[in-house]
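Before I ask anything, let me first share the structure, which is written out below as structure tokens.
Every protein chain except one is present and positioned as in the full complex.
Showing subunit A:
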Amino acid sequence: MSAVIDHGHAGHDHHHGPAKGLMRWVLTTNHKDIGTMYLWFSFAMFLLGGSFAMVIRAELFQPGLQIVQPEFFNQMTTMHGLIMVFGAVMPAFVGLANWMVPLMIGAPDMALPRMNNFSFWLLPAAFALLVSTLFMPGGGPNFGWTFYAPLSTTYAPESVTFFIFAIHLMGVSSIMGAINVIATILNLRAPGMTLMKMPLFVWTWLITAFLLIAVMPVLAGVVTMMLMDIHFGTSFFSAAGGGDPVLFQHVFWFFGHPEVYIMILPAFGAVSSIIPAFARKPLFGYTSMVYATASIAFLSFIVWAHHMFTVGIPLTGELFFMYATMLIAVPTGVKVFNWASTMWQGSMTFETPMLFAVAFVILFTIGGFSGLMLAIAPADFQYHDTYFVVAHFHYVLVPGAIFGIFASAYFWLPKWTGHMYDETLGKLHFWMSFIGMNMAFFPMHFVGLAGMPRRIPDYNLMFANFNMISSIGAFMFGATQLLFLFIVIKCIRGGKPAPAKPWDGADGLEWTIPSPAPYHTFSTPPEVK
């Protein structure tokens, strides 16, 4: 690879190390650099979105209005959701994909390295635009992260226009990122790495990328309809012109439901690598895992209206979407069964990644069960828009997606940094997170079933005790994440040197290269038997 043309650094040999200084990160095409940037960006957004959650929980610590005004409270719930979904969880998984997919399939880099850089740098631009809306006249978006019309059109603050364009930038970034992942997996596998030999993280990402490419354009479509309704007099979401506000919900949730699987499938994949490593047994039911993932992805396209049972859809619709939603429990059950069977009679040890992974299996299942309750259309009329829903999706997102990310981070940190993290602190991080998150979200089931509505800054006195417990748990969970930051920095700066394969039960190509992973890996593809 001597003939590198016209990139300002002509003559650089292909096997050079990283460039020096800030411009290394701005101009890089290296999948590891870009993965690292995604992960740091996602963590920064996690802290920002988390601080908004702290504002919410502080206001809800006691009934009555103490700290913020209702208008600002609404902006906090909206921005918390948007930042956590689009800024923290999704980029974290893209970061993991950037780092690990090429290492797992024996590829020299991502298939389209420059586009990879573009996908990343669009995110800080999009979130700068989104967060700047908080400082605009009229305030930031205050209509909830689901931005239902007409709250987000007719009654929205002016800054909604910038919110729409921020969503467009995030969408462009996600679509390009997903195209890159798909092209990498389909085209850059090492010889012998057949599809059914790929680690499940690669499989789940392949399917996630498909979901992203299928639904992010639909999100772009719905925000474009909003933009046109707001500025150009169209009537997509106005019944006065023959449109329908419910149309918004249909289009949004056609994106939104696959989106929730986008946020969990890669975690399924990572956990499917981690549990076998610490149970010292191969994954139980690999093939069924692949088919279960594909089934979940397929079903995700035909269940969207279960978010809309109370909005007024025909009985046939209620029934169809109820049964289709319940069907998802089948492939998900297959997965939980397989993880449990993998652990069965294994020689298990409980290092931090395994702790997070086991908690993932148990707590995600709780979130799955409350989802099943919500899927029952007649019962949903009681649960809809209560804290029960908040409890449900925080149980799938926090101990689901986020614990999946923590488990992955601890599992692969030795490979990334070349050092072992501090196991004692890692375990402390786990237990504090585990206790804090359960304290924060479990009581929400109770107040929700008792009728406490979501997105409300004040509440009935009868909910006071549980809300205070929730807030204490949330503060504990939030503060604990600073410990995670400390653990990661400590691990980068030093620690016990990590061998190429720090976990004796681990399996996969990523453990065949040294730790830390060299800047360029698999320039010559390995042979996979």
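Keep in mind that, in the parts below, a contact is a pair of C-beta atoms (placed from the backbone, for glycine too) under 8 Å apart; a residue touches a chain by one contact, two chains touch by 3 or more; residues count from 1.
Simple rule for what comes next: contacts and distances are computed from a predicted model.
K.L.:
The chain that is not shown, which UniProt protein name from "Sulphur oxidation protein SoxZ domain-containing protein", "Hydrogenase expression protein HypE", "cytochrome-c oxidase" or "Methionine ABC transporter ATP-binding protein" does it carry?
P.N.:
Matching the unshown chain against "Sulphur oxidation protein SoxZ domain-containing protein", "Hydrogenase expression protein HypE", "cytochrome-c oxidase" or "Methionine ABC transporter ATP-binding protein" yields "cytochrome-c oxidase".
K.L.:
From the listed residues A:Ile67, A:Ala183, A:Met348 or A:Met432, report the one that touches the chain absent from this view.
P.N.:
A:Ala183
K.L.:
Just one of A:Ala88, A:Ile207, A:Val222 or A:Leu397 touches the chain that is missing; which is it?
P.N.:
Only one listed residue reaches the unshown chain, and that is A:Val222.
K.L.:
Just one of A:Leu129, A:Met322 or A:Val488 touches the chain that is missing; which is it?
P.N.:
A:Leu129
K.L.:
Which parts of subunit A face the unshown chain closely enough to count as touching?
P.N.:
Per the touch rule, subunit A residues meeting the hidden chain are 1, 3-9, 12, 14, 16, 19, 23-24, 26-29, 107-109, 111-115, 117-118, 121-122, 125, 128-129, 158, 161-162, 164-166, 168-169, 172, 175, 178-180, 182-184, 186-188, 190-191, 213-218, 220-222, 224-225, 227-228, 230-236, 238-244, 246-247, 250-251, 254, 312-316, 520, 523-525.
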